[in-house]
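All protein chains but one are shown at their positions in the complex.
Chain lettering (A, B and C) follows the sequence in which the chains are written, and residue indices restart at 1 in each chain.
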Amino acid sequence: MAEYDLVIRNTTIATASDVVKGDIGIAGGRVVALGERLDKGRREIDGTGRIAVPGGIDAHVHFDQDTADGSVFCDDFESGSRAAAAGGTTTIIPFAYQNKGQPLRDAVNKYHARAEGKSLIDYAFHVILSDASEKIMGQDFTALVADGYTSFKVYMTYDDVKLTDREMLDALAAARREQAMLMIHAENSDCITWLTERLELKGMTAAKFHATSRPFVVEREATHRAISLAELLDVPMLLVHVSAKEAMHEIQRAQARGLRVYGETCPQYLFLSEEDFEKPGDEGAKCVCSPPPRGTDNQEHIWTGLSANTFQVLSSDHAAFKFDDVRGKKLPGAAQSFRKIPNGVPGVETRLPLLFSEGVNKGRITLQQFVALSSTNAAKIYGLHPRKGTIAVGSDADIVLWDPERKVSLTNSILHHNCDYTPYEGRELTGYPVMTLSRGEVVMDEGRMSGSAGRGQFQKCDRPEAARPRGRPLIDPSIFN
Amino acid sequence: MAEYDLVIRNTTIATASDVVKGDIGIAGGRVVALGERLDKGRREIDGTGRIAVPGGIDAHVHFDQDTADGSVFCDDFESGSRAAAAGGTTTIIPFAYQNKGQPLRDAVNKYHARAEGKSLIDYAFHVILSDASEKIMGQDFTALVADGYTSFKVYMTYDDVKLTDREMLDALAAARREQAMLMIHAENSDCITWLTERLELKGMTAAKFHATSRPFVVEREATHRAISLAELLDVPMLLVHVSAKEAMHEIQRAQARGLRVYGETCPQYLFLSEEDFEKPGDEGAKCVCSPPPRGTDNQEHIWTGLSANTFQVLSSDHAAFKFDDVRGKKLPGAAQSFRKIPNGVPGVETRLPLLFSEGVNKGRITLQQFVALSSTNAAKIYGLHPRKGTIAVGSDADIVLWDPERKVSLTNSILHHNCDYTPYEGRELTGYPVMTLSRGEVVMDEGRMSGSAGRGQFQKCDRPEAARPRGRPLIDPSIFN
Amino acid sequence: MAEYDLVIRNTTIATASDVVKGDIGIAGGRVVALGERLDKGRREIDGTGRIAVPGGIDAHVHFDQDTADGSVFCDDFESGSRAAAAGGTTTIIPFAYQNKGQPLRDAVNKYHARAEGKSLIDYAFHVILSDASEKIMGQDFTALVADGYTSFKVYMTYDDVKLTDREMLDALAAARREQAMLMIHAENSDCITWLTERLELKGMTAAKFHATSRPFVVEREATHRAISLAELLDVPMLLVHVSAKEAMHEIQRAQARGLRVYGETCPQYLFLSEEDFEKPGDEGAKCVCSPPPRGTDNQEHIWTGLSANTFQVLSSDHAAFKFDDVRGKKLPGAAQSFRKIPNGVPGVETRLPLLFSEGVNKGRITLQQFVALSSTNAAKIYGLHPRKGTIAVGSDADIVLWDPERKVSLTNSILHHNCDYTPYEGRELTGYPVMTLSRGEVVMDEGRMSGSAGRGQFQKCDRPEAARPRGRPLIDPSIFN
Partner (left out) sequence: MAEYDLVIRNTTIATASDVVKGDIGIAGGRVVALGERLDKGRREIDGTGRIAVPGGIDAHVHFDQDTADGSVFCDDFESGSRAAAAGGTTTIIPFAYQNKGQPLRDAVNKYHARAEGKSLIDYAFHVILSDASEKIMGQDFTALVADGYTSFKVYMTYDDVKLTDREMLDALAAARREQAMLMIHAENSDCITWLTERLELKGMTAAKFHATSRPFVVEREATHRAISLAELLDVPMLLVHVSAKEAMHEIQRAQARGLRVYGETCPQYLFLSEEDFEKPGDEGAKCVCSPPPRGTDNQEHIWTGLSANTFQVLSSDHAAFKFDDVRGKKLPGAAQSFRKIPNGVPGVETRLPLLFSEGVNKGRITLQQFVALSSTNAAKIYGLHPRKGTIAVGSDADIVLWDPERKVSLTNSILHHNCDYTPYEGRELTGYPVMTLSRGEVVMDEGRMSGSAGRGQFQKCDRPEAARPRGRPLIDPSIFN
C-alpha cells in the first residue's frame, strides 16, 4: 500500500495538455501518484474549488546582479524568491553575469554564492555570455553545459555585454555543438546610442525619451538579424522580452518557414505602454525598461502572440530598482538623462496573477495555455522538464493551488518583493494563488510565507530537446563543427 | 486500498505535454491512477520498453457512406474500426451524411444503424451538412448539438453537397450560436468543374489529369474565402485535409492575426505526390483523392506545418475503394475519365505508423507533438477531451503501446482493412503499435485482433472550447444572433 | 517650313516620364512638333508659368446609364463631359451596360446613341458584361474587341449583373484569347446580401449601415478570389475602385509574384471616410458608394498605394445622383433603408484638382506620377496609347494647362456637373486647370466653357499591350483555348 507524505485531495489538476479532477499523492517531495481516490496521506490538503497547476517557472529574473553604475537591484535571492513563491512561482532562473574576459565558471560560482542560503525555492542559472572568445567557447562553455548550465543570454546591445555578429556566430556554433539554448536580447545597439546622443544634445532627457531612443524598428532589425544568423547555422534560439508587434512578426515569419525560433514576452508589454512614461513628476521612471512598452494598440497584438502560440514563454524579466532611492530609479544622473535611469521593472510576484486574470478569465488563453506559458514550456526550453513544469508521475511536487475566483486589488503593500512600488498598482484582478508547494513543502498558504531561506536547491539543466537543430542548415555544418 | 482491473506496469507514458515513466491503473474501463508503484491489478501488462500513448483519434474517416455513383466504400464500421485499432487508433469519427433536404436527425440515425453492432472501438459522428436552410439550422442543428453532435463538415465543392457562401454564413452563424465546430472542405467548385470539362473535351482523361483539374490555386482561393467568412463573423473553424503549401500559408496568415483557424492534414500529403499519378497502367487511380497530393517539394512544407503547429490534426481521411473492383477505382466510366474515379485513399491503419516513423523517429516532431497531432488536439477540437485524447486520471483507458524500434515493412497483406491495396506499399517503417486497449480491454495484441464487433460505444461530443469565438468580431454579433 | 494651327509657347511640358520646357506645335488636332523655338503658329498661347499635361483620362465614369430602381444618374454625356473638361479631363470612358441576355452589340449601340451629339470631349466605352454565356463570349465578344471595345467590366456583386466564378472563368478565357482587359468590381455578393438582410431586420437602416454591410473583408475576399481566377488562367486584369488597404495588400502580393494585376483607386478613398456617413440628418447619403470609404487611417495607406505604384489608375467612378431629389439620394425607400440609396458620388470634375493639390503639391507623388495616374496609364491599359495619354509627336492635342499655384476653394457652385452637391465642399486646393484643349480646340479657358456639345468623337480602343498574358500559366492554355 502506498504511503504518501501528502495528498492534495479532490482538486482540479491542470497541465499544459489536460484539465482533470483527482487527487495528487506526494512522497519524498515528488508526485508519486495521481488518482481518483488515493490512499490517505500523512497530511491532507483539501483542493476542492482550487486549481492545482505546476508551479510557475519564471525563466527570466535578475536578482542581486552586478551593475556598473552604482545602481543596486533591490531584490536578492531571498526577497526575490519569496516574492516569486507568493505569486505562484516555484522555480526561478536568474542570471549569472560574466564580465568580459571572466571565465564562465567564475561567474557561475559567484552567483551560486549569492543564492546559497537565500533562495526559498529551486533555481537554475542562465549565464550571460559577454565574452564569446574562442577560449571561452572552446572549453569553458562545453564544461558548463555538461555541468547543467545549458542556457546562455546574448546581448546585441549594452556596451559592457554586447556581442558582435561574429561573436554571435561563434556563440551559435557552440550552442549547436553542445545543444545549448541561446537567449537573445535583440535591439540594435548603434541605433540606440546614436539616438540617445542626439536626444541628449537637444536636451530631450526626460524619462519618456527612453522610448524615443529605442523605437520598434530598432527591435525589429535586431530580431531579424538574430534570426538570420541562427538560420544560417541552423541553430534553435529564443528571443527574450519581445515588445513590438513588428519584432513578433519577424518571429512568426521565421516559424512559418519552419525555423526553431522561440519567443518570450513579459507582462509589461501586455499591461504598460508608452503613455506610462508621461506620468507626472518622475513617475515615468518606474516603467523604464528595455525594450520599452509600445503604444496601447500594440498590447492586443502581443496578446495575439500568446494565444496564437507565437510566444512560448511569459516571463517577468524582474529587474527591480527602488523608485525613491538614489541607488534605484533616482540614481545620480537619472534626473539629467533617461540614459542613467536603471532599466527594469519589478514583476516576479505579479506575473502570474496578471496573466491568469486577464488571460484565462477574460478568455484570451485557455487554462492549458496558462500552464504552458507560465511553466511547462520554460521547463522544456531550458532542460528542466519533466522534473519541473508539470504535475506528472515522478515530477517534483512544485504545485500551486489557485482560487480562480479570488478578487484581489493589486497594491504594493501586499507584495513580498523588496521594491517600493509596482507598476500595476491599483489593478483589480480575479484569480490568485492561495497555496504554493515546493517539492511538497508548503511555502505559501493564503499569503503567509513559510519555509526557510536557503531551502531552495540548485537545479542542473539538461541539454534541451528544444535546442536540437532541425537538421536542414543552409550550409554544411561540417564546415563549422 | 485501490483495486485495479488492470495495471500497465513500468512504461513510458506520453501525453501532449509530458513523457514520464510509471504505471497506469485501470478500473471500470477508465484510468483511475497513475503512479510510480501502483498496487497490483487483477491483470498486469509489462510496459517495459514500450511507449503508452493515448489511443489515436482518427477524426476524419469515411465508413459505409452513401454514394451517388454506384461506387462502394469498401470499409464498413466493422472492417474500418478493426483496421483502426490495429493501427493504434481507439476512437474514430466518421461522417453522417445528410442528403439535401433530409433532416439532420435522419442522417444521424441512419449512420447510427450502420455502426450498431459493428464497431470494435468507440466512435462519434461528424455530420455532413449539405442543407443549411433556415429550417435545418434553426431547429435540427440546435437539437443535434445538444445531443452530442457538435461538428459539421461543410463542402465548398461537389455538386450534391456544396454550400454557397451565403449558406456558409448561415452555417457559421449557427455554429457560433451553438458553439459547434465547422470543418471546411475548401476547393473552388467552379474552377474544378470548368477545368474538368475542358480537360475532358481535349481527351485529357487519364488519372493524372485529376491533379490538373484541381491546382493549388483552387485550394488556396477557397481556403482564403472560408477564412474570410469566418473572420467576418468571428467563428472558429477547421480546414480539413490541407494539401498545398499555399493553402497552408493562408492558414498561417490567419493564425498570425489571431483568428481561431485550425488545420488538418493527412499522410497522403506527406508521402504521396503528383508523381504517383504517373504510375504505369491505371495504377494512378490508387492515389486519386481530393485535394490531390502536390509536387514532391510540397511535402516538406506540410511537414513544416506539422512541426510549427500550423496544423493541429493529422487525420487519415480514410475513404477506401478497392482498386481492382468495378465498384471501386474501376467504376464503369473511370477508364473514360478521371472524373469518374472514386475519390479517396485508404489510410486509417497506416496513419500513425507513418507519422511515428517519419515524424518522431526522424526528428521532425517530438513525441508530445505526435500525441497532440494524433489524438489530443482532435479530442479538444471535437469536444471529447479529457474523456478521450489523453492518459489522465478519469479518462477512458484508450491506450496504445508502441514499440518505438519495431521494424515493419508495410504491405497490404498485413493490414486489416477491406481494401486490396495500400498506397504506401513497400515502405520501411520503424516504430509500430503492439497493443491497443479500448476502455481497458485489449483489442489488439501483437497484431492479433480481439474484442467483439459492436463493443465500441457512441460518444457524445461536448461543445468544444475550441469553438468559442474569440470575441472580437468585425461586426456586432447582435446583428446576426 | 512647318505650319501650325496653334503653338503653345514656352511652357512646362510634363509626361509620365519627363518634365521639360518648350513649345508645343499643333496641327490638324494633333501634336506635330515639340521644340525649343518652334515656328509661329496661326494661333499662339502663352504657356509661361503653366504646366502642360496630357489631358486627363477618366477611365471610370457612369453617364446616363440605365438603372432598375427608378433612380436617375443626374449627369448625361453633355453635362458629364462638360464637367470633365472643366476639371482637366479630355477623354472619358463611360460604360455601356449589357442587360442579362442582351447582345453586347445592342448595349454598345444604345450608349452610342446617348453620347451622340452630346459629348464635348472624346470618349470610348467599357462594356459591362452581365452575361458571359458561351454565345456572347464566343461571337459577340470577339466582334466587339475587333471593333474597338476592348475593356469589359465584370461584377462580383449586384444581383442584376454579377457573374459566378464559372462565368468569370469564361470571361477571363475570352479576354485572354482576344487580349481584352477585364475590370473587376470585387466584393463578395453573398456577404453583402446576408449582412444587409440582418441589418434591416434589426432596423439598422441609416446610411451609416451601408458601410457595416460591406466591411473590408468582403472586399479583400473577392479581390483575392478574382486574382486567383486570373492567376489560374494567366490573364491580366484590373481591380477597380479599390477601397480597403487589405484589398490593396492582396494586389501587392499578386504583383510581387509577378502577376499582371492592375489596380484603380478613386478620390473618395483618399478624401472621404466612414465618418462622413455619420453626418447629421440624411447627409450621410451623399457619400454612399461601393465599396464604401473606410476608416481615416485607411486613407494614408491608399496614398501609399499611389506613391508606390501599386495602383496604376486614379479614376473618379463618377456616379452622380442628386441629393435633394426623389430620383436621387432621396429615392422612395432610401429613408427606409440604406439599401435603397443610389450608390455613387460625383467626382469627374474634382478628381484631378484633388490629386494635384494633395498629391503633387504635398509631395506625395511626383508630377510624372500625376500624369501617369491621371492619364497615361489608363491610355495604355485600355488601348488608347499613344494617341491619348501623352504629349508626344503624333498624339492627339488633348492638352491641359495647369496653374500650379492657383488657389481654389471647392464649392459646388463652381462645378459644371448637374449634381446639387459635391462631397468635397469647402476643401481648399492649390493648383487648378486653367485651359483645356481637346484635339487642339480650346474647350475651357479660365473656367469658361466653349466648344459644341457633340464635338467629342468616339475612340476605338486597341487590344491593350497590358492585357497580354505573361506566358506562365498554371495550366497549359491549350486546354482552354
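Basically, contacts are C-beta pairs under 8 Å (C-beta built on N, C-alpha and C of every residue); 3 or more make two chains touch, one makes a residue touch a chain.
Just so it is clear, the model here is predicted, and its values are computed rather than measured.
K.L.:
Where does the absent chain touch, in terms of which shown chains it meets?
P.N.:
Result: the unshown chain touches A, C.
K.L.:
Looking at A:169, A:313 or A:341, which makes contact with the chain not pictured?
P.N.:
In the full complex, the listed residue that touches the missing chain is A:169.
K.L.:
Identify the residue among C:376, C:422 or C:459 that touches the chain left out of the display.
P.N.:
Per the contact definition at the top, the residue touching the missing chain is C:376.
K.L.:
Considering the complete complex, identify which of C:366, C:418 or C:457 is in touch with the unshown chain.
P.N.:
In the full complex, the listed residue that touches the missing chain is C:366.
K.L.:
So one chain is hidden, and I want to know which residue out of C:25, C:342 or C:473 touches that hidden chain in the complete assembly.
P.N.:
C:25
K.L.:
For the chain left off this view, which of C:62, C:126 or C:385 is in contact with it?
P.N.:
The single option touching the absent chain is C:385.
K.L.:
Could you please point out the subunit A residues that touch the chain left off the display?
P.N.:
Per the touch rule, subunit A residues meeting the hidden chain are 164-166, 169-170, 188-191, 193-195, 198-199, 202, 204, 212, 215-218, 220-221, 224-225, 228-229, 231-232, 474-475, 478-480.
K.L.:
Mind pulling the subunit C residues that touch the left-out chain?
P.N.:
Counting only subunit C, the missing chain is touched by 1-2, 13, 15-23, 25, 32-39, 249, 252, 255-258, 303-304, 307-310, 363-364, 366, 372, 376, 385-386, 390, 392-395, 465, 468, 470-471.
Note that in this section only the chains that are shown with their structure count from here on.
K.L.:
Counting only chain pairs that touch, give me the topology of the graph as line, ring, star, complete or other.
P.N.:
Drawn as a graph, the chains make an open path, so a line.
K.L.:
For this structure, I'd like the pair of chains sharing the most C-beta contacts.
P.N.:
If you count contacting C-beta pairs, the leading pair is A-B.
K.L.:
Point out which chain occupies the most central position, where each centre is the mean of Cα atoms.
P.N.:
The most central chain here turns out to be B.
K.L.:
Based on mean C-alpha positions, I'd like to know which chain lies farthest from subunit B.
P.N.:
Using the mean of the C-alpha atoms as each chain's centre, the farthest one from subunit B is C.
K.L.:
Expressed in ° and rounded to a multiple of 5, what is the rotation angle of the C-alpha superposition of subunit B on subunit C?
P.N.:
Rotation angle, to the nearest 5: 180 degrees.
K.L.:
Would you kindly tell me how far, in whole Å, the mean C-alpha position of subunit C lies from that of subunit A?
P.N.:
So the centroids are 56 Å from each other.
K.L.:
Indicate the whole-number Å distance between the mean C-alpha point of subunit A and the mean C-alpha point of subunit B.
P.N.:
Taking the mean C-alpha position of each chain, the two centres sit 38 Å apart.
K.L.:
Where in subunit B do residues touch two or more other chains at once?
P.N.:
none
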